[in-house]
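Dropping a structure here in structure tokens format, bear with me for questions.
Note that this complex is displayed minus one protein chain, with the remaining chains in position.
The block that comes next holds chain A.
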């Protein structure tokens, strides 16, 4: 774990706490975003946290970055921080210098078609494409899968949003010029799906942190029958369930990114993703039940988190994708599931 972590997390959380009001998150509904917060991120070079030092970054690690993603989820910050930094992380992975222009990334889709350096095809649900200059995505040429970089000026862009009003645009490319391409091995592709998944898990864990906190706070403030509602045992049960899901989600995130950092992430990234899918449902249900009517309105901020959870759980490499992958991994394995869970390997005798 990097020593910078605590300091960076503290600085960024302070920025988000001060600058991201309810109205800031609501900007998305009016087809705007928090450009001032993004400027602060750029000025403080927070977007460079995981970029290697030789590429002008701070040389942080995955853990630093994913903890920042958790904060983006926790404050529902309407900026393309995850997309831009993840795009750059992936570019460094294939030895391309990171972009300074705003970039986005989209991997969980049918790849575009690449022919003689030109790209064609369509992509749906591309995050933040309308505001970004560069896109990192996949394309195939004669059966070979490559990671490509393309200028978004080459795309016809149609604006769409996800359940939480976050930009998720449709792109159409016709013989678009690509800026770079790099063939991917199966292994590399798998690693990238894990990076993308860990990023989503981080955001989800953050939104869960907040939905839980809001519920505890509300149960203390709201009074019915002459007492705060947390005095009722059935409300307490919701709080206990929320606390449990929050703790489990946090532990799932921490354990999976620790393994990713060590280069030992196997099925665990998928496990975290499957668990967070469940946790999202349970947390959204209980948080709304605690908040009752005010929670299902735009006036209260709970929906910033529950709508994101509902949107994110179906984005990127989602539950259905990972269940299938896990089943494939296990079908002909001689390892039992206990071997998998305990990461049985040939340990050198010492």
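Please note the rule applied: contacts are C-beta pairs under 8 Å (C-beta built on N, C-alpha and C of every residue); 3 or more make two chains touch, one makes a residue touch a chain; residues count from 1.
Please note the rule applied: contacts and distances are computed from a predicted model.
Between the listed names "NADH-quinone oxidoreductase subunit N", "Peptide/nickel transport system permease protein", "O-acetylhomoserine aminocarboxypropyltransferase" or "Alkylation response protein AidB-like acyl-CoA dehydrogenase", the UniProt record for the complex's undisplayed chain reads "Alkylation response protein AidB-like acyl-CoA dehydrogenase".
Between the chain not shown and the residues A:25, A:272 or A:311, the one that touches is A:272.
Mapped onto chain A, contacts with the missing chain fall at residues 216, 219-220, 230, 233, 236-237, 239-241, 243-244, 246-252, 254-255, 258, 262, 267-268, 270-275, 278, 322-324, 326-328, 330-333, 336-338, 340-342, 344-345, 347-350.
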